[in-house]
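All protein chains but one are shown in place.
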Amino acid sequence: MEFKKTRRRNVWVVIAAMILLQCVWILRIFNSADRIRDGWMICLYQFPLLNSIIMPVVAAVIASRLCDVEHKGQALKLLETVMLPGKLFDAKFLCGSCFIFAATFLQFLIFLVTGYLLNFTGPVPAGRLFCYLLFTATVNVTILLFQQILSLLFVNQMVSLSAGLIGALVGLFIMFFPPEFERLLLWGYYGVLMLVRMDWNSTTRVIRYYWITADWNGYLTLTAMFCVLYLIGRMLFIRKEI
Amino acid sequence: MLFKTIMAEQIKLRHSPVWLAFIILPVLSAVMGTFNYLQNIGILQDQWYSLWTQHTLFLCYFFLPPLLGVYCSYLCRLEHTNHNWNAVMTAPVPISFLYLAKLTSASVMALFTQIWIGILFVLSGKISGLTSPVPPALPVWLLCGFAGEIVICALQLFISLIIRSFAVPVGIALIGGIMGLGAMAKGYGVWFPYSLLCLGMRANRPGGPMQCSVPGFCVNILIFLILFMTLSMIWLKRSDVVAE
Partner (left out) sequence: MSYIITTNGLCKQSGKAMRVRDLDLKVPEGVVYGFLGPNGAGKSTTMKMLLGLVKPTAGTISVLGKEVNSKNRLSILKDVGSLIESPSYYAHLTGKENLQIISTLKGVPAKDIDRVLQVLRLEKQKDKKVGQYSLGMKQRLGLACALLGRPRLLILDEPTNGLDPAGIQEMRDLICSLPQKYGMTIMVSSHLLSEIDQMATYAGIISRGELVFQNRMSCLHEKSRSSIAVRTLQNGAAAKILQDHGIGYELQDQYLLLPCLNDHELAGQMGLLYTKNIDIVRIEERHKSLEDIFLDLTGKAVSL
């Protein structure tokens, strides 16, 4: 039912634009041979970076579109007589998650395709790629959850979109900070869960990428954050008086 | 009469949380940028100029366009709800003034943002212990950035007039900002509205001249401004008012 409301609502436009952008970005990066050597690693480095800027805003847009529909038509009153507010919350989240999963998956496909077309050297690091997909998807939906809570609680969408922008900025910057900070903030988890680190040697100006083991502790923390956020957010929404 | 229309716009903005992002975003950018600068002071040796890149690089490409987009979306959102277009379009005010009043409102906020960025910059520099004098070209950077911001506001207002959602124009602004990065890299910065802001702020290379010709910059700002204003006014005048 939620999908019906999003018909004619341009959400796909934004996602499509985002994917397009990432294609362009990828093509720009891989214009030298030695980069292709490190192909997979570069992807898994650049994309979280890109994601931390784009995805919070995209998540904010999606959440805002889904919740805005209700606020504008003042349909919350109507809907809450038809269904439990808890279910409404869940339904919206599921709908939003579908969009997010679609976007994440498409992004993933893009660099699979690029890897294939440009013949990245070395075996396809399937395990790592899968981890990437999982991690990214989880961070994305957690941010979506956060945005949804804001969009539902505040009728003025300005608040939730501003928060999305601020979150994106914070997430981006925090990547350049020591790793301890990254764990504290939700948006930092793009960095925490990155599988590749870059080592920039200033004297030789050589960039070296190296794998690091997946940070499962970080993932668990993230999942815990997600659960807590979900419970609190749902409760707040149910309690909220219309 | 234009003044009266602008006054009316200002009344509409009372009790609105517009300041939230406008104050916080530059503060965060300044704090983190300064922190970053201090961490990497070995590499970033240009003092004030390096600090400037740290502050503004991300802001200009990634975060100021959506911020302006949020603001313009909000301005148009006030009219899109509650059948307000009916009331607005039957007021005895020229339609062009309605658009100009909104543009002025957005530009004033953009100006405050610029000033705030400037203040934060000087403060952070002093706190970081930079001893050399503040770059004298700072006001020029801020002013040119402001000119770029007005162009973005004009474009975003047009998009928000046509697309009646709050969030989608913000998404478009974000994408536009990122594409601005690409445009700059390829050297087409002057021809792309979203990158005029970055050019003006000298986000990439603060020390030297603008990465394009000064007359080219000014002319393009004017052309884009006139283009978006004309498009918006034609849209407002020609289309039938649909209030909901």
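Here are some notes:
Each chain carries a letter (A and B) given by its place in the written order, and its residues are counted from 1.
One rule holds in what follows: a contact is a pair of C-beta atoms (placed from the backbone, for glycine too) under 8 Å apart; a residue touches a chain by one contact, two chains touch by 3 or more.
Since this is a predicted model, take the numbers as computed values, not measurements.
Listed by label, the shown chains that the missing chain touches in the whole complex are B.
Across B:Leu38, B:Leu57 or B:Leu78, the residue that sits in touch with the chain not pictured is B:Leu78.
Only one residue from B:Leu57, B:Val93, B:Leu143 or B:Leu227 touches the chain missing from this view: B:Val93. Residue-level contact of chain B with the missing chain is found at 1, 4-5, 7-8, 11-12, 14-16, 78, 81-94, 237-238, 240-241, 243-244.
Heads up, the rule we're going with is that only the chains that are shown with their structure count from here on.
Taking each chain's centre as the average of its CA atoms, chain A and chain B sit 25 Å apart.
Looking at the complex, you find that chain A touches chain B at residues 9-11, 13-14, 17-18, 21, 24-25, 28, 53-54, 57-58, 60-62, 64-65, 68, 72, 156-159, 161-162, 165-166, 168-170, 172-174, 176-177, 202. Every residue of chain B that touches chain A in the complex is listed here, in rising order: 16-18, 20-21, 24-25, 28-29, 32-33, 35-36, 39, 42-43, 58-59, 62-63, 66-67, 70, 73-74, 77, 81, 163, 165-168, 170-172, 174-175, 178-179, 182, 185.
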